[in-house]
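The other protein chains are all here in position, but one chain of the complex has been omitted.
And now, subunit A:
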Amino acid sequence: MTATAEPAAGSRALDEVKIGGLGSSRPRVEDARFIRGRGNYVEDVTLPGMLHMEILRSPLAHARIKSIDTSAAWAIPGVKLVLTGEMAAQRNLAWMPTLSYDTQAVLATDKVRFQGQEVACVVAEDPYIAKDACDAIVVEYEALPPIVNPEQAVAPGAPLIRDDKSGQADNIAYQWEVGDKDGTDAAFAKADVVSKLRLHYPRSHPSPIENCGAVADFNNATGKLTVYMTSQAPHIVRAAVALIAELPEHLIRIISPDVGGGFGNKVPVYPGYVCAILCSILTAKPVKWIEDNTGNLSSTGFGRDMYLDSEMALTNDGKILAVRYHATTDQGAFFADAQPTKFKIGLVHSSFACYDVPVGHITAQGMYTNKAPGGVAYRCSFRVTEAMFFQERMIQAAADDLGMDQAEFRRRNLVRDDQFPYRTPFGFLTDSGQYLKCLQIGLDAIGYDDFLVEQAEARKQGRLLGIGISTMTEPLGAGNSREYDILGIKMFDSAELRVHPTGKAVLKIGAQTQGQGHETTFAQIVTHELGIPATDIVVEHGDTDHTPFGMGTYASRSTPVAGAATAMVARKIRAKARKLAAHLLEVSEEDVEWELGRFFVRGAESRGVTIQECAMAAYSNMPDGMEPGLENNAYYDPPNLTWPFACYIATVEVDPETGVWDVLRFVGVDDCGVRINPMIVEGQIMGGLTEAYAMSNMQFQTYDADGNLVGANYMDYLLPTAWETPGFELHEVVTPSPHHPIGAKGVGECAAVGGPAAYVNAVMNALRPTGVRNIDMPLLPDRVWHAAHTGQDVSGAPPFRTE
């Protein structure tokens, strides 16, 4: 299963790395257009007669709409349509379903429930005119008390946010529970030590540099609706549009062209898309909507905003007996998580999957607040980021409570290599790994023992050095279909492969890239299976009229699921090519052997035919009775999730005078199974570590007591530049997934999931002499300074401190 295996002596197999197969860091195909400014993003799409749409948003967090006067907007020359919720309601489109079986307002009719909510939209000949007209709409609001955190939401007398929902008497969106309560209670009764930790994972926004947008083009002559849109999951969108807008699915075409980053933000269907579609139907013209950055940050899917109240039962010699915690999520005004149906708080119960923990119990509750809706899987596999952050913060707190070295505590509790497949306390089955090896490589690389000496020396001089470890495995690649569906559609994926007469090929996949380089790597899988050079294969995706149905790209599922489908369809092609080879070589199929790129006669290796010769024969010289052509498709329903492992270690220095902390070194050890393109894998890891650094250091959204969003543009919502971002030192371990056709596991999100705890644990380690147990992310200088000088924990829960 190694990608770079040397061909056997005498073999005429092609050199896989040279032809761009597995293990080849081949340059990216996509770059040729991106470096020339010739990408094709939604904003670049221009259609004849196209109109432009702008959205008017609510300035208030919670208010009843008393009236909307659009007359001044209609009077502006160039305005073609002013759409309100009342008008949308006539088409039954004022509300739409979310991906979590809730409803969400497309355009507000009764109340606004968060600042930035869509209230009306204008279509005009020019985007500037549309914006002018939005400003001319007069909305009269009657302000209502806003709720900005879950505690307020359940307080006696709290205003009911979702008075639109029949049977909704409180602000609770969902309740959920998993694990063995009685067994966990029994284990806690036997504990020597119970370690407790409470914290808040702040609200964060994926904030791809490209905001959301669409060009909706309804052709009233053909009845066909074509929508160019920023989507990570165009096929789901087609199904959703068919259901929401009651349009025939065969007359809907969703095209997701180049996507300028997604990170989970571009999975859901947002009101802006629905408005653009409705406006195109009403005007019978193409309508373009390009969201501005404030619109993106204030209304589209955020991530996190979860509270943890946890306990861990321990023995004095450092064994974990049980874990239990309660998680509270702040959902905002609508429960719009993009996540599998059965799991109301995503896969948060994947926490502790890498540790040998006998039993556990998790309860969870989601709350409505007057904040933007969402809870999307921001660069993670459905709330796994919170799960792993909680886990690793709890692990460090437990080690500290025991007075045990944090690396040694992990060693005593990580799942051993001989325990796979391993059943976790919450029911997952992890597939493979070498956890202790990864940890040791990380410790050696950072120079753990030497750093502890350096840290002790520095403390004598009043310098605060810290080291933080984060070890975690992550469930990537949903489904299987027994467990995972979205709105009832099973989470499989698909690929279709056509090999042309000259041996060149086109691969069409159901997944959609947001910059991960699918056009490069998916060709490499075909190369691995068929020996066709990667440069001879073109990969197409993102157009529902021309690709097979797939569930899209998020939760690091492209390689685990669509990648597996690609390998399987290539194997179907190879099976047919083998029959063609037998025909060409005039031997029976049983006597034909395969090596990369060619079939040959067993025992007479020089007698062979290439895959390209087989392809030509499929169209020109097939045996009697064989169907012509060389193409096929595959739908892949994975038997299990893939479980990559990572060990991240950060060293930091905290300035006690300012609360500023700097990363001294960062080491990452990732085991994501077989790497298709090592260059691309490392690029994704570094990107994830940067988002992890951002979340730990500066990037968050909060709300003031009036429900005003703090972090609605990049002046307030801080993202790290090249200057702040640390450098990363990466290491690799390869444990193939035993159930994936090429042994690959997901990887795109591991670093963003596991990274934050490494930074935070490092800062907490530096502050350990002060007795501080927790500072909520981001570890802003004022928070760190406050903790260091008072010895008190610092909460980051909204409302935002304004003093």
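Here are some notes:
Everything that follows uses one rule, which is that a residue touches a chain if its C-beta (ideal position, glycine included) is under 8 Å from a C-beta of that chain, and two chains touch if they have at least 3 such contacts; residues count from 1.
Rule of thumb we're sticking to: contacts and distances are computed from a predicted model.
Hidden chain, UniProt protein name from the list "Formyltransferase/hydrolase complex Fhc subunit A", "ABC transporter permease", "Glutathione import ATP-binding protein GsiA" or "Carbon monoxide dehydrogenase": "Carbon monoxide dehydrogenase".
For the chain left out of this panel, the touching residue among A:Ser350, A:Gln365, A:Thr430 or A:Gln514 is A:Gln514. Contacts to the hidden chain, counted on subunit A, fall at residues 27-28, 30-39, 41, 43-44, 46, 77-78, 125-126, 128-129, 207-211, 258-261, 263, 292-294, 514-517, 679-680, 682-684, 686-691, 713-715, 719, 721-723, 725, 727-728.
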